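The complex appears here minus one protein chain, its other protein chains still in place.
Here is chain A:
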């Protein structure tokens, strides 16, 4: 069954972002890998969850990812509009990262509001595309489809619906091919 969006967010928090700490500390050794060393004023790459935590305690400044600026995102949006297919996103967790960083580090990201709107536009475009391709998929009675560059969060919003829909169609089709009828007749 579908994951909760907060679980998807949990996975996204493993992505690395750059921060500029305002404190110094030796390397932290964690099972998932070493983080640091931190020295005040020098950029360092840390997982998103740590960046959010440090930012909330005002221990660092977040360096926005390369793709999180207006020009790149506007290009991305245009490319998404022009293409029939899904285009590759700068990060597989673009919506989660935007959401988390814009929530806690608004002051570190230039023109945060416009970025929020752009990301939401891109999301809406992609979801609309996803929906029409699902419809084509169902109508054409195909058994498999290939969709590149879909992100986890996007898949997750339609997963339960799509699997239920396909199950239902499978049932109607197996009625037709007779496998359903033979199965029922076992109980006669």
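Everything below uses one rule, namely that contacts are C-beta pairs under 8 Å (C-beta built on N, C-alpha and C of every residue); 3 or more make two chains touch, one makes a residue touch a chain; residues count from 1.
Heads up, the rule we're going with is that contacts and distances are computed from a predicted model.
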Which of "2-methoxy-6-polyprenyl-1,4-benzoquinol methylase, mitochondrial", "DNA replication complex GINS protein PSF3", "V-type proton ATPase subunit" or "E2 ubiquitin-conjugating enzyme" matches, in UniProt, the chain that is not displayed: "DNA replication complex GINS protein PSF3"
Residues of chain A (touch criterion as defined above) contacting the omitted chain: 2, 4-6, 9, 99, 103, 127, 131, 134-135, 138-139, 141, 153, 156-161, 164-165, 167-176, 180-181, 183-188
